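One structure is given here, and the rest of the page talks about it.
With one protein chain withheld, the remaining protein chains of the complex are depicted in position.
Naming follows writing order (A and B), and every chain is counted from residue 1.
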Amino acid sequence: MMTRKAILIPPLAFILRIVLFNIPTIADTLATRVEVVTPITSFKRLTEGLYLYENSVPPYDNGIFHQAPFLLVLFSALTSLSPLAIPIVYAGVDTFIGYALVVITQMKQKNYANAPKLEVEKEMAPIDPWTVAALYLFNPLTILSCVSKSTLIFTNLSVVLSVALALKGDAIYSMFWVAIASYLSFYPAMLMPALVLIISKWTPSNNSTLVKQARASTFYFVAWLALFLISSRILVGSWDYLYSTYGTILCLTDLTPNVGMFWYFFIEMFDQFRNFFLVVFQLHAFIFVAPLCIKIREHPVFVIIVLSGMMSILKSYPSVGDAALFLGLLPVHDELFKYARYGFLVTNLYLYSAALAPIFWHLWIYAGSGNANFFYAITLVYNLGQVLLLIDLVYAVLRRSYDIANPHTIGKEVVHK
Amino acid sequence: MPDSTKRLVIASVWAVVLLGLPLWWKTTAVYRAQLPFSQIDSWAERKACQLSFPSTFVIHLASIADGEPQAHNRPLDFAVIQETITSHVNNRLASTNARECVEFPLHVNIQNWPITSDMKNLLHHIEPSNSKQVIAIADIEEVSSAVITAILKGERERVRSLACDSELTERSNLDGARTMKFSPTYQMTFSLMNGNPDSLQVDWDIEAAVNTYLKPFISEVSLVSNFTVDSQIQHYADLAVTPQFMERQKLPSYYYLTPQTLPHFINSAEWNLASAISSYPTINFILYIPAADKTPLRIHDDKGQPLRSNAFLIPRWGGIAIKNPPKAASGKLEFSKEDLKPFMEIFVAQLRGLIGIHDLKKTMSSLESSYEISLAPTPQTAVTVIEMDAVVKQRIAENVVNSIATLKSLAQLVMDIPNMVVLDHIRTEVQLSLDSLNQACQALQQEDYLKALQHSIHAIERSEKAFFDPTMVSMLYFPDEHKYAIYMPLFVPVSVPLIMAVIKQLKEYKKEKREQKVKAE
């Protein structure tokens, strides 16, 4: 059903991005800003890796290129086509992510049509799927991330597609896309249990219990991943790339600043404890996968939203692209917004950090009148904002379930027990 | 909210935490391999193995096979004579102190040496001038025990002092102070120092001299240590000390150095004596040609008389010989192989002292006997079998004692500093060193000195390799308060809810159990 929104939004988003790509000042500045681009998603580094690869120098035997081999192949094909191909591909992928969000929202609303709800919700119409897409496509963070040619967009695409296909019940291809996402960025592997929950909850196939579905999906995931790793080995010619890509993500060999909390911590950390804290931080990123899936198994799409929010805080090299994905998936569960307590605070924190981060970076790196602590403080504020948002969301979903179960408690003060 | 969900959630979080604990241990613990402390202690207290240095002497008694029957001796009871000699020697050499950390078993073997009568003339020192006199058994015993006592006395004293003085007391005897510390390889450097080449240039054929005069000695001593030889010529070698002028009326005057100035003779700053590749200790031998305005240069002894040899030895360093150029010489002074022979003799003598060889003549000078005893010389190698034997025994004792001391220091160091990293290869070296010590001790008991020497060299090499390993220096020293400051900010706020949750669950579980019991009743 093509509404007016459906006709207008995708072309508008596409054209906006193409226009911005063609303004060299914007495109070139964004391609090197640390808030938007990280050592494992930078397009400049990808160009360097591609150049070395095409000139028969081993692309992974250096400290610059840390991205997956499939991207080398993809971009080697794209650059041989024409210089326009790359902006078109990026803009197209971003628009397609918007469309996938529409599909996700539609399927989620279909599945929740018969779920227990609050009295007020029975009269309210749920959010328009194209509004969700618009909120993603016209979010400044998304546009910045797209125009910077950060390769994170492919990870976001894979995540969104895997959710959409899981909602459709296609286990094999959902696992395919989440395997691609893990292969590219490592952290999306934490989404796999939630996807299994989605598949088994809403597309009951003949006699498959949760356990059987889990086993089958794990098998598909592992098989796809192994296939990708082995074909990468064949493409590149040796297993070096594992150390260069996943080794950098896990061991933080490159300490370039970004909007996360890892970089300054590990610049200042003493050598004796470095390995220990790396282990702690990486474990901490994955620690809430199981508890969330157990506790909130009724709302697996919500679990995916929370996990993508956690990825955007606790990854080793986060950027605003991760926040864009998180904020894009957020309106899918629009019924939680009425329970949000800290909306104003969180919005302000985002705006505050977005405004001050470039200024403090300039003061530290270019003007020399500030030091690293300024930029570090802004990253703390930004992450604090996201933490508060996540806490708020989890509270909202739990309170809503409690209110649905106990209608007389709506609007009353509750306390945790 | 169902309790089972709550418990599952808590359990899943705790599962990850427990997974992290071994990783914490692995990433922050100091790696310390286990050293065999008890074995090292038993060696240090000399309880592990009793060191023994057996000696066997074979006495060949000549008896004329085809001779007049009455000139012949009556059948001798060799066994009795052996015992008598052994007991005589042991009585004379019995040590005064009670504790015997080293044993010196003695075996005497008497063998018949039948000779033909035409060789009689060569044996003039056995047959007395009066051919009618008969040799008494007592004479044989007396002479033999005197000789053996003389040979063994000094050797046993030195070995005993090395092996038994566990406090490494200062060796007050000159011999001990002079000998270089043991090393399996030594680097020998011959330097020709020219005081002033303006008037006289010097050159020498040292390679031939070394090959001819030094190589036989070195190859004989290679049993104990190896030597690499190199040489250099240094010009403008100034003296650090000023010699004094001795004016004489009838005889030519000369410059001289007193014994007090000799320790400062070496001008280490200006003479390039240091070795660039110094893995082994260096022994330096210097042939010094004084400058024209300081010739002739002599050395006075403490009585004020000039030495004939014009050479002196610096303990644990090397030796110096001074050669005064002939008065008429100008231009070039070249030392051919033959010219260097007297100096090589001096150097070899100094070298013998530096590596611990004790002169046999000196040893035998303590011999008292009414008979004339002569010793066979060694024309080629400059060291006799008895001297080599003594050196081997001394070095074995020195090596064993030093490696035990090194291992003990290592063990003490590791125990005193709990934060020190001890890697696996250090434990391997320590183990190998202890094994070598064991084998050395056993070889000693079997009187296989060559093998014992080999094993003792291995023992000292391995123990020093372990002690001086570069990784022994790295310490993961981190003050405890700083450790708290690093761990606390994350783990205290995280662990409090975890632990509270577990405690609450346990309380509820107990309450449930109680309620169930009550219900059941």
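Couple of notes before you dig in:
One rule holds in what follows: a residue touches a chain if its C-beta (ideal position, glycine included) is under 8 Å from a C-beta of that chain, and two chains touch if they have at least 3 such contacts.
One rule holds in what follows: contacts and distances are computed from a predicted model.
Per its UniProt entry, the chain excluded from the display bears the name "GPI transamidase component PIG-T", taken from "Proteasome subunit alpha type-1", "GPI transamidase component PIG-T", "Trafficking protein particle complex subunit" or "NTF2 domain-containing protein". Note on the undisplayed chain: of the listed residues A:F21, A:W177 or A:W263, the one touching it is A:W263. Of the candidate positions B:L19, B:L490 or B:I503, contact with the unshown chain belongs to B:L490. Residues of subunit A in contact with the chain left out of this view: 32, 44, 47-48, 50-52, 57, 61-64, 253-257, 261, 263-271, 284, 287-288, 291-292, 295, 313-314, 364-366, 368, 371-373, 376, 380, 383-384, 387, 390-391, 394-395, 398-399, 402, 406, 409, 412-417.
Although one chain is not drawn, its touching partners on subunit B can still be listed: residues 1, 6, 9-10, 13, 189, 192, 197-198, 201, 203-208, 211-213, 215-216, 228-233, 235-236, 259, 262, 270, 272, 274-277, 299, 301, 307-309, 311-313, 315, 319, 334, 336-337, 341-342, 344-346, 348-350, 353, 377-380, 382, 485-486, 489-490, 493-494, 496-498, 501.
As a working rule, only the chains that are shown with their structure count from here on.
Rounded to whole angstrom units, the spacing between the C-alpha centres of subunit A and subunit B is 70. Put simply, subunit B touches subunit A in their complex at residues 5, 8-9, 12-13, 15-16, 19-20, 23-24, 27-28, 476, 478, 486, 490. Chain contact summary for the complex, subunit A toward subunit B: residues 270, 272-273, 275-276, 279-280, 283, 286-288, 290-291, 294-295.
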